[in-house]
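Shown here: the complex without one of its protein chains, the others still in place.
Then we have chain A:
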């Protein structure tokens, strides 16, 4: 009854619907015969403009029966299916139920295929051309919005084709990432690092870690303030995959490697969410998807992938 604010509206709709249908029946019945003056032979007795009369050319009777059948059909339909206010219908049909049925059917159709892959090792799945094609389709559907069609990522969204991983690039870790999702969290560190000048110095130090050009004086000052960052990024800034803390000593930047961007990251922190796909896709599909993602930066079987066929459209 959430659809209606009170029981009145429910009743209102039911009454109007039923009366309208019955009204059609009464109208039909009352109009199926007509009383005329005797002698007005073959006409309905209607006269316009003095001498225009309406001939009675009766429709075949089966027309009338079709009308009655339609009325009976409407009533039976409204008993069986939802349509009368919030009354659910005797058959209990729901659009969400119909959707569920289709899902179940699709699972029955494609389930065995995914089940076959689910029992295989991820690297073996990655080498299978058919699984690769399926994985590619899933990636383009579910992952490409953030990571790009070519999986090379965008600002804030990791590149999946390089060898650099925030949480680790082992097939099982990739699978865990897709299954459970990730919450990347760098807290605002401005206060911990110190003044605005300290932040700038630390940014230059971070740049120097990956061998980018940086002001040597600022680098040396920054190094002393880097202590605030060690807990997560390690003493040498090499990161920590257990925490998802990025390696600062390589040339891969999630948000950009300019001093300004790094300062903004230190000041305000960063929050990143990779959603969990377990609920949505189920484990067996994620299995195939993880194998595909792993194959983006690893070469499981170069020859077979080149010949990956298009999947016939169903």
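We take it that contacts are C-beta pairs under 8 Å (C-beta built on N, C-alpha and C of every residue); 3 or more make two chains touch, one makes a residue touch a chain; residues count from 1.
We adopt the following convention: contacts and distances are computed from a predicted model.
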item	value
Omitted chain (choose from "ABC transporter permease", "Molybdopterin synthase sulfur carrier subunit", "Putative zinc-finger domain-containing protein" or "Cytochrome c oxidase accessory protein CcoG") - UniProt protein name	"Cytochrome c oxidase accessory protein CcoG"
Absent-chain contact - pick from A:146, A:212, A:228 or A:243	A:146
Omitted-chain contact residue, chosen from A:11, A:36 or A:197	A:36
Contacts of chain A with the absent chain, listed as residue ranges	31-39, 44, 56, 58-64, 133, 136-137, 140, 144-152, 154-155, 157, 306-314
